[in-house]
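What you see is the complex with one protein chain gone and the rest in place.
The letters A, B and C name the chains in turn, as written, and every chain counts its residues from 1.
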C-alpha cells in the first residue's frame, strides 16, 4: 500500500476530524455503559427493602461499570497521547483507527454480558477478547505511524516511541492473562484488570 | 434558488459547525449499532451452554454490526474528503447535508431490521435502499458544490472532482445491485457489500 | 441582573463551548429519534407478510421521524445563525440556552408520543407545546442578545436583527396554530408543520 504524501493530500484527510469522531465514540460508549445497570421493570411495585436488595445484588455491575469506564479512559488517554505526535494520516492509518472505534463501541455490549452472566467463562472470554483486540489495534497504530515517520511530529524521539510501545503493551498483556484465566477460573477474571492502573503507575511506564 | 455570496453571509452559515454536527451524528449512529446485538432478557437464567448458543446464533448480527460500522465509516470518510475542499455553504447545500444525516441516523434501525429478519427480502430491501439513498445524497452534495464553484477551495482540480465522483458512485452502485438481488435471492444480499472496500482499493478509485 | 463585562470575564464563559454542547445535544436528540421507530419484540417470529404490514403500519412513524428531524434541523440552523453574530455570553444568556437544550432533548419523547398515540389530542398538544417552547426560547435568546448589544458582533445590522426576529417567529407561530388545531381536529395537527419549510422559503424570510 502506497503511503506517499501525494496520496494523503488527495485523500483530504486530517487528524483533527479523526480526533473529533474518536472523542464522540468514546464519550458515547462510556455513557452507554450506564445502560448495563439494571432497573426493575416499569410498573412493578417494589418495597424499599426489595430495592435495597436489587441495588446490593448489583454490586458486581457497579464494579463492572467503573472498570469498563476506567479501561475506556485508559484507551482514550493512549489515543490522546498517540495523536499528540501524529500530524498526518493516510488510508491504512485511518482504517486502523476505524477498527479501534468498532471494538470500542462494542464495549457496552461486552460489559453487559459479564454483568448479566457473572463468572460465566464465555462472557468473561468475550469481554477480555474485546479488550485484547482494542489494545492490539492501538499498538498496531503506534507501530504503523512510528515506522512511516513522515506521519509523526519531529519532536518524537526514539525514547518516546519506546515509551509508547511499553505503555501500549500493558492492556493487551493483562487481557491475554485474563483470557487464559477465563478458561481456568472464570469468576476471577475481571478482578485481574485492577492490575492495569497499578502497572501504569510504575516508573518504567511513566518515562 | 439564489446562491450568491451575500445570501450565504447573511445566513451566517459555516462549514465548521456542519462538520461538528456530522461527526456527532456519525459517532452516535455508529455506537448505537451495538444496540442491534441481542442480550437475553434480564432476570432469565441461562446456563453457559445456552449463552454460547445465543452468541453463536448471533454470528450474523455481529457480521451486520461490523458491516454497518464499516459502511458508515466509508460514508464518513467521503464526507471528510468532500469537506476538505468545501469552504463555504449555502441553504441548499446545508439541506442536502441534513438529508444525509437523516438517513445516516436511520442506519441503526435498518441494521436491526436485517439482524432480526435475516434473509427476509423486505428487510434486505429496506437496508439496501437506506444505503442507496445515503450514497446518492453524497453524490448530489459533490455535484452541487463542484457545480457552484465558489463553494469549494481553489486547489480542487477537475481531476479531483472526477475522482470524487468515481469514488462516490461505488456505494450507490453496489446498493442498487443489492436492491435487485434482494428481490431475487434475499439471503445473499448483505454479502455483496464486501465488494465495496475491495472496489475502493482498485487504483482507479485511489487517484 | 447585571450584565457588565467584568462579570462575564469572571464567569469565564465562552460561546465556543456553548456551541460544542449544543451541537452534541442536537446530534444526540436527532439520532435518538430513530428509537421512536418500532421493531417487533425480540424472539417473536414474523413472516415476511407480517413484517411488511408492520413497516407499512408505521408509515406515520416514519413521517414523524422525518418531521422531527427536519424541525430539529431548522432549530439547529437558527442556533447556528444566531451564534454567528453572538460573540460573548453572560449568565442569563447561558441559562436561556440551557433551557433551549432541555426542550430540544425532550423532542425524542414528544415524537414517540405522537407516534404511539396518533391523532390523540393530548399527544399532539404535548408535541406542539414542546415545539412552541423551543421556538419561543430561541426568540427570547435573539431579543436578549440584540438588546444587550455588547454580546453581539459589530457586523450585525438592524436589518439582520429584524430578519432574525422574522425567521424566529415562524416555528412558534405555526406551533401555536397546531396547538389550537390539536384541540379541534387532532389528527390534522402534525401535517400543518409542513408549512414551516415552505414559509421559510418565502423571500421575506430569506433577506
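To be clear about the criterion, contacts are C-beta pairs under 8 Å (C-beta built on N, C-alpha and C of every residue); 3 or more make two chains touch, one makes a residue touch a chain.
None of these values were measured; they are calculated from a predicted model.
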item	value
Listed residues A:34, A:165, A:180 or A:194, member touching the removed chain	A:34
Omitted-chain contact residue, chosen from A:140, A:163 or A:177	A:163
Hidden partner chain, residues of chain A it touches	19-20, 23-24, 26-28, 30-34, 37, 39-40, 42, 46, 48, 51-52, 55, 65-66, 69-70, 73, 76-77, 80-82, 84-85, 160, 163, 206-207
Chain C residues touching the omitted chain (full complex)	6-7, 10-14, 17, 20-21, 24-25, 27-29, 32, 38, 41, 91, 94-95, 98, 101-102, 105-106, 108-109, 112-113, 116-117, 120-123, 126
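Rule of thumb we're sticking to: only the chains that are shown with their structure count from here on.
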item	value
Distance between the centres, which are taken as Cα means, of chain C and chain A, whole angstrom	35
Euclidean distance of C-alpha centroids - chain B vs chain C, Å	25
Chain A: positions in contact with at least two other chains	none
